[in-house]
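Just one protein chain is left out here, and the rest sit where they should.
After this line comes chain A, so read on.
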Amino acid sequence: MRLLAALVCGTLFGAGLAVSGMINPEKVLGFLDIAAIATNSWDPSLALVMAGGLVVATPFFIWAKSQPTALCGGDISLPVKRKIDRPLVIGGLLFGVGWGIAGLCPGPAIAALSQPRTSILLFVAAMLAGMALHRLFARQ
């Protein structure tokens, strides 16, 4: 049941990335390029994707607080860290640099594997390597 739920949620997520256009790095960069406001060619779509996502997701997260277990069984596991520390800020800033260069973040990069091209495979491979590299450093 949990496997099916994960498959369905992943599919809905991936379809949402396709519908919203966020699977397209060009469109994401069209949002991040705020200088385009001056030429009236800025694309604010990404802000609406986030807004739409938040409006729908928030009631689920509020409701989940009062639930002892998940509907498919097991606990509801939420991050317990509260401290705003250096890794959070530096990690976020670093991620933004890569995102601002390529217009790809992890979700769209994986979803873009639906059109397997050298560029996408290379980005995903490098992303996995980056994750592994950080774990290696963090363990020391």
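Convention: a contact is a pair of C-beta atoms (placed from the backbone, for glycine too) under 8 Å apart; a residue touches a chain by one contact, two chains touch by 3 or more; residues count from 1.
By definition in this document, contacts and distances are computed from a predicted model.
Asker: Looking at what's absent rather than what's present, what does UniProt name the missing chain, "MoaD/ThiS family protein", "YeeE/YedE family protein", "Multisubunit potassium/proton antiporter, PhaC subunit" or "CO/xanthine dehydrogenase FAD-binding subunit"?
Answerer: "YeeE/YedE family protein"
Asker: Given the full complex, what residues of chain A touch the hidden partner chain?
Answerer: Against the missing chain, chain A presents residues 2-27, 29-30, 32-35, 40-46, 48-61, 63-64, 67, 69-72, 74-79, 81-84, 87-107, 109-115, 117-120, 122-135, 138.
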